[in-house]
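Shown here: the complex without one of its protein chains, the others still in place.
And then subunit A:
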Amino acid sequence: MTPSQPHPVLSFRDVHRVYGEGSGAVRALDGVTVDVEPSRFTAVMGPSGSGKSTFMNLAAGLDDPTSGEVWLAGQPLHAMDEDRRTRLRRDHVGFVFQAFNLVPTLTARENVVLPFELAGRRLTADDRARIDGLLESLGLLARAGHRPAALSGGQQQRVAIARALAIGPHVVIADEPTGNLDTRSSREVLSLMRTAADEYRQTILMVTHDPVAASYADRIIVIADGRIVGDHPGLAPAAIADLMVSLEVGAA
């Protein structure tokens, strides 16, 4: 640990993740090494099937690498048993998945409060205010008492975003959080995440296919065929779009 540089909140060291065996094996991640500094907003981009979701799952300790090391908040995820990983996840990570985010038997608000209960934390007045603020800015206040089955796909996704941000975890991992949203709500979500990084010092890792969404980030990591093929500082939407096109041309 060098005192001058901030300790990375997330590190990958030569991580491989192979699905299946023999000739049918898929190398979803193929030697990924990367550090993510605290309170930064990082976008992860790349073609479909390039390994983005696999990368996110490993970062969250939801999946085991085939080889290599994954460090989260200074702890070796690759060397921990499931129970310790569960606790680490509970205490440090918030998620938004690509699909199926909410516990069907709990209302929207109960889903948002769940991480607090799992961490054994009593809701303070501040917590309540933050939760209400999140629900309000995501346009969910009127729907907070509904079960997920009674919400639209985009509403469900916004509830998941509120849940990921509410408890203020160190790391928020979001796999295409704006995938189901219209321009307005997607902008709302993105500025919430920007604020989370700037004001609440949270580290945000977001997969997206949308150049405008990626332009909110201050770092863009590009994955193709399971490898990191690009690592850029914040870019404007047009530059990002060019980048993605060049990637497709390169692949073709």
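As a convention for this text, a residue touches a chain if its C-beta (ideal position, glycine included) is under 8 Å from a C-beta of that chain, and two chains touch if they have at least 3 such contacts; residues count from 1.
Definition applied: contacts and distances are computed from a predicted model.
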item	value
Complex member absent from the view - protein name from UniProt, among "Xanthine dehydrogenase family protein subunit M", "3-isopropylmalate dehydratase small subunit", "ABC transporter, permease protein" or "Cysteine desulfurase"	"ABC transporter, permease protein"
From A:F12, A:F41, A:F95 or A:Y216, residue that would touch the chain that is not displayed	A:F95
Contact residue for the chain not shown (choose from A:V18, A:M80, A:L106 or A:L243)	A:L106
Residues of subunit A (touch criterion as defined above) contacting the omitted chain	53, 57, 60, 62-63, 82-83, 86-87, 89-91, 95, 97-106, 110, 114-115, 117-119, 147-151, 153, 156, 175
